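What you see is the complex with one protein chain gone and the rest in place.
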Amino acid sequence: MITREFEKAGIPIVQWCNMTPVAESIGVNRLMESKSIKYPFGNPDVPPEQEKLERVQMLKKALTRLTQP
Amino acid sequence: MKLKRLYVDIDGVVFDSRSFIDGHTLHISKEELEAVAGDKAFSTVELFVAAPGTRCRILNMGDIVQPTLKLEDEDATFPGVVGRMKTAGRGTSLMLRNVVISETAEVKIQLPSLVEMTELGAAHTDFAKYFHIVIDAFPAEGVPREDYLTALHKASKKLAKHVAAIAKDCAPDDTEEFTLEREGLDGLPRVAYLADVFCHAPFVEMTLYGESMAAAMPVIIHPNEILDGAVTNKDYDNSSNADPTYVWQNHPIILELYRRHGVDLNFAGVVLSNIHHTVEWKQRNATMAAAMIHNQLRADGCIITKEGGGHPQVDVGFATDVLEGEFGVRTTLILAEFLSPNNDARGQLLFKSKYADAIVSTGCFDMVDLPAADTAIGHIPTLMPTKDGTLAGPVTINNRSMQGCESQMGWTRFGSLKF
Partner (left out) sequence: MAEKLRVVHYINQFFGQLGGEDAASTGIRTETKPVGPGLSLQAALGERAEIVATIICGDNYIAEQLEKVTDEIVEIIRGYNPDMFFAGPAFNAGRYGVACGSICAAVKKKLAIPAVTAMYAENPGKEIYATDIFILKAGDNARKMADETRKMAQFAYKLHDGTLERDPEKEGFYERGWMVLKKHEDMASKRAVDMLLDKLHGRPFKTEIPMPTEEKVDAPAPIKDLSAATVALITDGALCPQGNPDGMRTGNSTTFFVYSVEGKDTLTKEEYTCVHGGFDTSFVLQDPNRLVPLDALRILSGEGFVKMHEAFLSTSGLTTPVTSSVSIAKGMIDYVRSHSIDAAILTST
């Protein structure tokens, strides 16, 4: 709902979530799927330093999506 | 597979020095039954009787079970749970009607439910119309929650079997036979039933032959197996989001499809599929279930129900899309409307499917004012505080807290109206 209102207002927004079918049903344009509902920007299976690097990559992807149609 | 069910109807339950049935009154020996329900996980176990039409409140409901006994093979009653493994759904089962074995849990539950035995309670659920033999067991010192709940879950099935056995010498009041083999099925539309179950965490689950479906892919199962104790409810924490074992034993959709089998439809069969919490698993299970319904059950149409809360709707949506979109199987869904606390029509559905144009509602939110009861069975208070702080005091609760009110498997007359 929040994403939809932002899009109606013309503000570019990326929704990063796990239950993408729910967001799709609402009609979100810039939707990206996270690995898990429990750690959207995370990866507890690797050591913290590596997890942080992975998180930077994930966020970079999300930010880049803002520059695409 | 042919199942014959013999019913003995009960119109009164009283404690007595021994257990027997006199006319339609069930006499039970408290001592004897408490011994049957006993377990080393319990410090004490006490039985109570709650009668319909009395101002009695049963708190913190666990499972509710109909007394049943496999007559030719008593040991195989509730296979995998308290009975030995054997395919259910054949032979003869003796069942008592109008009386149930209920559990009240003496540990905190995340989303508790209750049964109010008054007329007001009965207006919300048929559970308030039956006599309840309630197991009130306390966990023994040092016993972990899992062990206590597992023992409680078993206790009601042990007692259900034991109580049914009391009627062994009674002439049945009624009988029913269930078999899919019959004449005159040609040309009738083949209708299947897909039950999406919710095994999400320990004690937020159901069991199939005693095992949770938490890691399971879908299975095809004969409807008789469900009617005859192969499935039990083991959802304690989200109590009113799952139907008790009683409803599986009297599955409304299975009974309806059987009623009309050979009349205006051909009951093609049942698939059980678990609702997982990742999109990958949701798609896998929904897709596999749809294929089974199309390929093995050769269904023309399918009824779909779910358990659990909001995200399970996604599973139902996926199954609908595959069934209709890929296999041409028409669908009708049954959904409860509880995603929108103020009943806003825009907030009821979490999924979108152009094929989901046939949905039956099992009702939406309503607050119910319960006046004070005379007695309360169980000791864990309701989530909403009572107005006088006592367990039986007046309280305003959400209708969904009344067990059975908006049964997601369709065991309810409730629905909703858009206005």
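In order of appearance the chains are A and B, and numbering begins at 1 in each one.
In the analysis below, a contact is a pair of C-beta atoms (placed from the backbone, for glycine too) under 8 Å apart; a residue touches a chain by one contact, two chains touch by 3 or more.
The shown structure was predicted, so the numbers you read here are calculated from the model rather than taken from an experiment.
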**Item:** Absent-chain contact - pick from B:150, B:179, B:287 or B:416
**Value:** B:416
**Message:** With the missing chain put back, one of B:303, B:322 or B:376 would touch it. Which one?
**Reply:** B:303
**Complete:** Listed in rising order, the chain A residues that touch the chain left out are 1-19, 23, 26-27, 29-30, 34, 36-42, 44, 48, 51-52, 55-56, 58-60, 62-64, 66-69
**Asked** What chain B residues would touch the chain not displayed?
**Response** 189, 191, 252-253, 255-257, 260, 264-265, 300-303, 310, 330-335, 337, 339-349, 352-354, 356-366, 399, 407, 409-419
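The rule we apply is simple: only the chains that are shown with their structure count from here on.
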**Geometric centre distance via CA averages, chain B-chain A, whole Å** = 38
**Prompt:** What part of chain B is in contact with chain A in the complex they form?
**Reply:** 277-279, 282, 311, 314, 317-318, 349-352
**Touching residues (chain side chain A, partner chain B) in the complex** = 18-22, 24-26, 33, 36-37
